[in-house]
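One chain of protein is taken out of this complex; the other chains stay put.
A and B are the chain letters, set down in written order, and residue numbers restart from 1 in every chain.
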Amino acid sequence: MYRYDAFDAEMLQDRTAEFTDQVRRRVAGDMTEDQFKPLRLMNGLYMQLHAYMLRVAIPYGTLSGAQLRRLGHVARTWDRGFGHFTTRTNIQLNWIKLKDAPAILESMAEVGLHAIQTSGNCIRNITADPYAGANAEEVDDPRVWVEAMRQWSTFHPEFSYLPRKFKIAIGAAPNDRTAARIYDIGMKMRRARDGKLGFEVMVGGGLGRTPYLGPTIREFLPAEHLLSYMTAIMRVYNRHGRRDNIHKARIKILVASLGAEEFARQVETEWEALDKAAIDVPEAEIARIRASFASPAFKTLPAINDAVEALKAASRPFAQFVKHNVLAHKVPGYVIVNVSLKAPGEVPGDCTSDQMDAIADLAERYGFDETRVHFDQNLILPHVALEDLPAVYEGLRAIGLATPNIGLTSDIIACPGLDYCALANARAIPVAQEIATRFADMEVAEDIGELRIKISGCINACGHHHVGHIGILGVDKKGEEFYQVSLGGSGLEDARLGDIIGPAIAGPKVTDAIEALINTYKKERTTGERFVDTYRRVGLAPFKAAVYAEAH
Amino acid sequence: MTATVSLLKAVTGNRLADGEVVFWGEGGWRERFPDASLFADPADADAALDAAKADPTVIVDPYIIDVRLDGEFPVPTSFRERVRALGPTTHLDMGKQAEGGPILEAIAAASGAARSAGRSNLIKKR
Partner (left out) sequence: MPKLIKLIDGRPAWAEDPFLAVADEDAMPGQGGVILSLTRFQAEGEGLLAAGRAVGVRLEPSEAVEGLAYDLPRLAMVALAFPKFRDGRQYSQATLLRERLGYTGEIRAVGDVLREQANYMVRCGFDAFEFNDNTGPEELAYVTHRFRHVYQRAADDKTPIFVERMKGGADA
């Protein structure tokens, strides 16, 4: 993986000094809160309900053992001993003091971690396919390009005061694992017939108040022009995106109002006028970055391991773990291990400092020192030798992280909601905990099969509710928590926005409503059909009838 | 069921240096809601808010909240403000709720009521 060199390290040192000075000016009264707020946000510091929250960037979701361990240390030293992994593959600490921020930044910078541009109206931390470098389908390692973009977008003088926040994701496999169409810019790597690398560019997706799936504005952008083309998109947006209404300031509104074709035309015109050679990173630099993402030294191993097969036969929990959490690796004899942060009853995405330490140990010992964050708020050990799988399983089990529920009902995405977030209208975590607990039984969960439930505590949709197979949105009805349920959404290859089923449901009745939806699915499904496919086939009526039957 | 009357105001905000939820009370900012000054006259609350705003290096975005009496205990009217006064409902060992006491217990037991008017105005202003 990419390790920060002396230049990157000096950038972090200088950044820490800058932010330390900005905090000093604010506390001394030399800046108003209004002037300071965008500065602290661009350093990932929010004022939440109970304290400051610090959002730490995890570029392309990739962490070394030392970095993960340092996050655990930061959480233990300056927070309450846990952190919350997010749908943007970052980590949030909930109990931060502003006066500690300089020390925290300094500590993190030692291992190449930072909070640069994790909030604010700038280009945010960029995400990539969580299985990059480990899956067989990808046409290239997208992290090479994301790292080039990370550098380009960091402290970009022209694009740090955009109309609104800006999120970019890059996938590299035909099977989209980045939710590219719900991003401001989503990209998918492709290889042209002549072998040249490039990107399909989608612009103007997003959730929130007005959800859109981003249209493709260019089928094939030659990879070497990535940064100049991004510059053109950003410039069109920076100049013409709306600034008069915060709810209409995202690029999706500009793209929708101009139309994808006209937006694309403006981008192309700007791009043609740019000095591309000055902006695009030279091949040598791409090669340098690429070398840092070279595959680890995989051994030649048999594709089937007898000890693993024997343990699968002997241990049902292990067999379930293999079935649901373990994926094929591009190299025979290796696997991708998903680490569920969704043990039923726990807070989705939360991880304690002790767990971070233990995962770091496992990554160092069995996983070529690499962990990933998945936007489903889980972690990944991307390169585990099959022969080490029993030991990794045992290690995860020992820290309560071997729940075999990836993709199942209890693998719920939930934002922090009103338990922490200053913007929330309702809680999200307790709703997730209750649903997950009700469907914790493995037999029940396996019978239901793949089901993606996503919960947001407000319309900003950090919990991606629009693209949940079942989406749940918290709303405030005269001081009571109510939840609007939608069905049929997806952010992946079968991207679609969910349909709202009807009036919002009172908090205490939500889990029953979810059960009614699931029972309807069981009644209506054909053999092997997923929940979302049954819904898309039979439509809203039976689901709606089941949920609202009691009420009438 | 105890009688519910909505008639009081309090002033709250988060402290600049550490983000702590604080309430305007006797002798300045206090960390516990039971120590908050309660104003029966909205004009007094406004005056306290003005005083709070004069202290921008101590407090961030102070605002007025509604407080009602549940029986003898004052309770923030909005759910959001009750969460602020207590701590996250998912971690009962964190935040101010860990200290306990009759007023905090009354807040934890309270339900219903409207959103924080003060906060809504603050959001609209932006």
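Throughout what follows, contacts are C-beta pairs under 8 Å (C-beta built on N, C-alpha and C of every residue); 3 or more make two chains touch, one makes a residue touch a chain.
Bear in mind the structure is a predicted one, so any value in this text is a computation, not a measurement.
J.: If you put the missing chain back into the full complex, which of the shown chains would it touch?
T.: Those shown chains that the absent chain touches are A.
J.: Tell me which of A:107, A:160 or A:292 is the one touching the absent chain.
T.: Only one of A:107, A:160 or A:292 touches the chain omitted from view, namely A:160.
J.: Among A:196, A:239, A:323 or A:537, which one is in touch with the chain left out?
T.: A:239
J.: Out of A:194, A:275 or A:443, point to the residue that touches the absent chain in the complete complex.
T.: Residue touching the absent chain, from the options given: A:275.
J.: Decide which residue listed in A:152, A:183 or A:393 touches the omitted chain of the complex.
T.: A:152
J.: What chain A residues would touch the chain not displayed?
T.: On the chain A side, contact with the omitted chain comes from 5-8, 10-11, 14-15, 17-18, 21-22, 30-31, 35, 38-39, 121, 151-152, 154-163, 227, 235, 238-239, 243, 273, 275, 278-279, 281-282, 284-285, 288.
In the analysis below, only the chains that are shown with their structure count from here on.
J.: CA centre of chain A versus CA centre of chain B: separation in Å?
T.: 34
J.: Within their complex, state which residues of chain A touch chain B.
T.: Answer in residue numbers: 26-29, 32-33, 47-52, 80, 94-99, 246, 347, 418-420, 425, 427, 429-430, 433, 476, 478-481.
J.: Please output the residues of chain B touching chain A within their complex, sorted ascending.
T.: 14, 16-21, 56-57, 60-61, 77-80, 83-84, 87-91, 94-95, 111-115, 126
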